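Got a structure here, written out as structure tokens. Questions coming.
All protein chains of the complex are present and in place, except for one that has been dropped.
Read from first to last, the chains carry the letters A, B and C; within each, the first residue is number 1.
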Amino acid sequence: MRDSYWKVMQFSKLPKLNNPVFIEGLPGIGNVGKVAVDFLIDELNAKKLYEITSYTFPHSVFVNEDNLVELPLVEVFYKELKGKKDLLLLGGDVQPVDEISSYEFSEKILDIVQKFNGKEVITLGGIGLTDIPKKPKVYCTGNSKKIIQKYKSDLVSNNLYGVVGPIVGVSGLLLGLASRRNIEAISFLAETYGHPMYLGIKGAKEILRILNKNLGLNLDINKLDKEIKDIESEIIKKTEQLSEVTKQLALRRLQKRLGKDVDYIG
Amino acid sequence: MRDSYWKVMQFSKLPKLNNPVFIEGLPGIGNVGKVAVDFLIDELNAKKLYEITSYTFPHSVFVNEDNLVELPLVEVFYKELKGKKDLLLLGGDVQPVDEISSYEFSEKILDIVQKFNGKEVITLGGIGLTDIPKKPKVYCTGNSKKIIQKYKSDLVSNNLYGVVGPIVGVSGLLLGLASRRNIEAISFLAETYGHPMYLGIKGAKEILRILNKNLGLNLDINKLDKEIKDIESEIIKKTEQLSEVTKQLALRRLQKRLGKDVDYIG
Amino acid sequence: MRDSYWKVMQFSKLPKLNNPVFIEGLPGIGNVGKVAVDFLIDELNAKKLYEITSYTFPHSVFVNEDNLVELPLVEVFYKELKGKKDLLLLGGDVQPVDEISSYEFSEKILDIVQKFNGKEVITLGGIGLTDIPKKPKVYCTGNSKKIIQKYKSDLVSNNLYGVVGPIVGVSGLLLGLASRRNIEAISFLAETYGHPMYLGIKGAKEILRILNKNLGLNLDINKLDKEIKDIESEIIKKTEQLSEVTKQLALRRLQKRLGKDVDYIG
Partner (left out) sequence: MRDSYWKVMQFSKLPKLNNPVFIEGLPGIGNVGKVAVDFLIDELNAKKLYEITSYTFPHSVFVNEDNLVELPLVEVFYKELKGKKDLLLLGGDVQPVDEISSYEFSEKILDIVQKFNGKEVITLGGIGLTDIPKKPKVYCTGNSKKIIQKYKSDLVSNNLYGVVGPIVGVSGLLLGLASRRNIEAISFLAETYGHPMYLGIKGAKEILRILNKNLGLNLDINKLDKEIKDIESEIIKKTEQLSEVTKQLALRRLQKRLGKDVDYIG
């Protein structure tokens, strides 16, 4: 573990959580997971617990609406739900890109889950289709038959084999690595349109319906569309800026490679 | 050695092996080595000894036939063969891609060979042709004249110089690195079709014939085709999924680079 | 931190600096920051304090006008300004390219700022336009409203949100990472032409005007154009050579990949 590459900053007193369920929703296919978790954080008024930055994240800063800069980061929130299982929520601007960073990040996250004695991990993602689905189906897979039985319903299908290839990134690795720590883990994947700028809100709604029911969150489903509209523009702005980083880098590399021996002075 | 990147999990009590021969067959050209070793593991009913995962392997999980997830991994099996040399068998889903990981992995494997006092390493691979060979020839090379003399026969040619370029990956490195540990090592390379999805079963059969004879494995050659049919679909499924990972990553990178400033909301 | 990759060599006795302001200007978009800081170093006759080389910089040497070789490097200079805040100035041939190196370098630089008890960081850069601007505008952003208030004037606009995407590289990271060390940091970004060989002298002049006024540097603005002409050819030569490195590398890689089996002997 390249520990010096990862900075975890604590933002509130460590809470005592009751049997917390950990839910991950980072940028990914159709941003389905991100949209769902960002909604949960807002709607449940969850408290920020950790801010994670990494030398493996983009080496750039965003300019926010206040014209101030922000490092790209990932955040962990928590929500105490009286009489029910508490929640740990993982959202953020980015997820690690390369293999090693993705494994390291996932292990760090599972360290946090274990620190709070979490026994259940839920990861959220999208299944990229070539067209925008009208009524997105939700599939699940997990690291044990037990957790799949627990969440199986008419809202979610477990016949994922053959539907998707492998699950790439943190949403997948958390499942695989959790089983070694005897943590049950399940992933909900909603059909969505596979474009990186697409916000898979319909897919996120289907997933939120499942979480709402299974975790007894008492979310007002009617508020979903309005709330999502509020966070939409911010997500798009950041996604745009991040896309801009990679585009600029690619352009600069291309220019360097072609690099005409022309000098421009002006 | 970046030790934290490699996880070796032990799956059975450490056996006392008699003069074990180590045989490697990981995915590679025509998957010849993988098909041969997977057959040996099945047919000999070998016992799982180690499961190796790595932060350098793809950062994704497979969905298996039970709709459960699996990390990409490599496995070491053993088989005790009364009155003969015992076997250590290395098979798996992947092999390291980059230079450093490939060297590190090969050294880790040789550590295992030495732990069991193994004095002989056999690696299996393919020689990629542009057409499907009708009767694949098998070539060998090694790290000493002695081991080549031992395995030379009318079934295998040692005139490899000029036939292939260098032997890339674990099948090659194990030979080169073994010589520093005074471990004799030989590689059997069967002609095959050089497509990454191709399963070089004919080539694998020719190699199995050689191993069967030289190691006295008493394999029923007539069962070969049937047995291989049984594992065929599983291998293809995983190869497909892995290919899917790299394809998805490439696509996502491409999309990011082109990344039109268009927003899709739906 | 991969400390062995970074070499910091001290070039003068450590000065006692009075409340120093740190100003960064490394190669980047339009080389605006580099032109401005190189001018400050020359015009103020600043003293060299540190020379920084890195294993992450290009693995090549320049040939200078004396036909002697020079490693690519980054330099820190200082200037004592009686009765005013002293200056620390960061200039150089290169800046780190990949994510990890860029974060590590920025942290190393902030270590230096803190060593001299610096409380303010200014980074300089360009905003790449598709055409050469006649009268380049200067924008600023920072890590606190306080420092932006301090430097805001009719010469500089803070309405950066939406004007640029993220600020990539050391100029951006220094702002983001400084806020964790309670160091106020601001970036001045001048419009310029977005070509890697372009020297954004007009943009640099606009930035220098702001620094001259705010830091009370008493620079003779009329000398600007002449002075810049003197350093121009050296900057262009190095930029050309660096561009040559990446071009040669790209070419060699391409040739290797295509690598016809043709031998040329002569």
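Everything below uses one rule, namely that contacts are C-beta pairs under 8 Å (C-beta built on N, C-alpha and C of every residue); 3 or more make two chains touch, one makes a residue touch a chain.
As the structure is a prediction and not an experimental result, all values here were calculated from the model.
Peer 1: Would you mind listing the shown chains in contact with the chain that isn't displayed?
Peer 2: B, C
Peer 1: One chain is left out of this view; which of B:183, B:199 or B:215 touches it in the full complex?
Peer 2: Within the whole complex, the residue contacting the unshown chain is B:199.
Peer 1: From the list B:41, B:87, B:110 or B:177, pick the residue that touches the absent chain.
Peer 2: Spelled out, the listed residue whose C-beta touches the missing chain is B:177.
Peer 1: Name every residue on chain C in touch with the hidden partner chain.
Peer 2: Listed in rising order, the touching residues are 4-5, 9, 55-71, 240-242, 244-245, 248-249, 252-253, 255-266.
Peer 1: Considering the entire assembly, which residues of chain B contact the chain that has been omitted?
Peer 2: Chain B touches the missing chain through residues 1, 96, 98-100, 102-104, 132, 141-145, 148, 158-161, 164-169, 172-173, 175-177, 179-180, 187, 193, 195-202, 232, 236, 240, 243-244, 246-247, 250.
We adopt the following convention: only the chains that are shown with their structure count from here on.
Peer 1: By how many degrees does chain A turn when fitted onto chain C using C-alpha atoms, rounded in steps of 5?
Peer 2: That rotation is 90 degrees, given to the nearest 5.
Peer 1: Determine the centre-to-centre distance between chain A and chain C, using the mean Cα coordinates as centres, and give it in whole Å.
Peer 2: 35
Peer 1: So, what's the distance in Å between the C-alpha centres of chain C and chain B?
Peer 2: About 49 Å, centre to centre.
Peer 1: Can you list every residue of chain C that touches 2 or more other chains, as numbers and ranges?
Peer 2: Not one residue of chain C touches more than one other chain, so the list is empty.
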